[in-house]
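Inspection log for the structure reproduced underneath, given as structure tokens.
With one protein chain held back, the other chains of the complex are shown just where they sit.
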Amino acid sequence: MINFQYSRATDVADAILLLAAHPGAKLIAGGTNLIDLMKENVEQPSRLIDISRLPLRKIEETADGGLRIGALVPNSDLAYHPLVEQRYPLLASAILAGASAQLRNMASVGGNLMQRTRCAYFYDTATPCNKQTPGSGCSAIDGRNRNHAILGTSASCIATNPSDMSVALAALGALVHIAGPSGERAMALTDFHRLPGDTPHIDTDLGTGEIITAIELPPRGFAHNYSYLKIRDRLSYAFALVSVAAALELEGDTISEARVALGGVAHKPWRSLEAETALRGQAATTDRFSRAADLLLRGATASSHNRFKIELARRAIVRTLTQAASATPQSQAHKKIA
Amino acid sequence: MADAANQIPDRIPIDLVVNGVRRTLDLVPWTTLLDALRDHLELTGTKKGCDHGQCGACTVLVDGRRVNSCLTLAVMKDGAEITTIEGLASDGALHPLQQAFIDHDAFQCGYCTPGQICSAAGLLAEGHAKNADEIRELMSGNLCRCGGYPNIVAAIQQAMGRP
């Protein structure tokens, strides 16, 4: 851990001012990812700006019937909030699939969006990594890449985004509210995270000096037909090999609306509008789900050790859509896969 | 004066209410709550098993919620109420979880135990675990290398008043 200074922001405007005044500073809320990375000397902020006491902890209904979630709401509070449990159970389930109860108590919603990859080379300052030191090279491409990306990769980086919550938010069509020196703005969560391209060190489109203030969920919650399925190397407290958030609206046996997002396979939660379009208006059958899986995984490429993820993702997509269609969502406590 | 690269950051005064007692500390911001407890307050009951939020041995209750103290900067918890393993027993009487852990032999080396018990105390307060599967899942943030998991689950069930 390097020597950093500490400031506590009094409100959002103060946080923005502090960020502007201190280049190299970083915001800290729950700290679960940032402190971890600082202890590895991967993150070396000159100053931490503590935003944990800012008034961004409310969960409120919006005028159009959606939900606005303050950026500092702890993950566990969000997962167990009655409105979320009732109206957005996909989100609750995805959150509960991630990390541990302690970490969920600490981690903020905004921080969850900002968490960085678990790529081993990124975490090890002794090995080249373009994300860590741009231009140093990607050690994962020809290295230990069993849990690396199969979609949206580049010649510079094959890292994945490790978040579970973001996968559900992507499926639900969440908006990210951002404040910064030039005012407030909002963007779709699916646009928030970036693909690595040739700038893998930039994870998101959050600008310099900006702060996430809230996440907004649209009214449609898919509370009847949803499932979040996370496949990992042990049955809890592990990062996803592949995860799938599936949300359907059904009219009889016909799919009227469909959302599918993948985790653990790309540098961002992965959605395919084409796949979702292909499901709309169709019967909820395995064949249709397989077709959607093909579309979601179109262009998937494997590295030396992660070829299995393509087939695993394909099967997991079909399975999760089947769970969603039959209203038998995956339980995060009972490990038998429904 | 040393240059910035090797300068120690400024210390910051904070108060923590630890196991009901107000403690005043003057800490460099890099001090985690875990190190503050162990090295500055001599409360070594809270354990360091990984220092990265991967094992749960450092679990304490902050304002009643279980957290990993190794990923918590102490300065960020100025004013908070902290409960550690040393604060669970009252007047020499063991907390029901502590007694249940002894009864069910829910530990061997004992190193993960304070974190397991504090985590279980948080779990009971949260009220989300109603059966063994839910206990297992919601206690999965606490690793036990001795492999005491079935006994840990049994101990928590005893403390929950379930057979």
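Lettered A and B in written order, each chain numbered from 1.
Here is the rule we use: a contact is a pair of C-beta atoms (placed from the backbone, for glycine too) under 8 Å apart; a residue touches a chain by one contact, two chains touch by 3 or more.
Here is the rule we use: contacts and distances are computed from a predicted model.
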{"item": "Undisplayed chain, where the name is taken from the UniProt record, one of \"Anti-sigma factor antagonist\", \"Acyl-CoA synthetase FdrA\", \"Aldehyde oxidase\" or \"Peptide/nickel transport system permease protein\"", "value": "\"Aldehyde oxidase\""}
{"item": "Residue among B:V17, B:L124 or B:C146 that touches the chain left out of view", "value": "B:C146"}
{"item": "From A:Y88, A:Y237, A:W270 or A:F289, residue that would touch the chain that is not displayed", "value": "A:Y237"}
{"item": "Candidate in contact with the missing chain, chosen from B:D26, B:E42 or B:D91", "value": "B:E42"}
{"item": "Residue of A:A92, A:C138 or A:A316 in touch with the missing chain, whole complex considered", "value": "A:A316"}
{"item": "Selected residue (touches chain absent from view) among A:R144, A:R194, A:R220 or A:R291", "value": "A:R144"}
{"item": "Absent chain, residues of chain A that touch it", "value": "1-3, 41, 118, 120-121, 124, 126-127, 139, 142-144, 146, 231, 233-239, 241, 308-309, 311-312, 315-316, 318-319, 335-337"}
{"item": "Residues from chain B at the interface with the omitted partner, ascending", "value": "2, 5-8, 28, 30-31, 35, 38-39, 42-52, 54-55, 57, 84-86, 88-89, 94, 98-99, 101-103, 105, 107-114, 117, 135-137, 139-153"}
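Methods note: only the chains that are shown with their structure count from here on.
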{"item": "Chain B-touching residues of chain A, taken from the complex the two chains share", "value": "1, 3-6, 28, 31-32, 35-36, 39, 48, 50, 52, 76, 80, 99-103, 105-106, 235-237, 332-335"}
{"item": "Residues of chain B that touch chain A when the two form their complex", "value": "4-10, 12, 29-30, 32, 51-53, 56, 59, 65-68, 70-73, 75-76, 119, 122-123, 126, 128, 133-134, 136-142"}
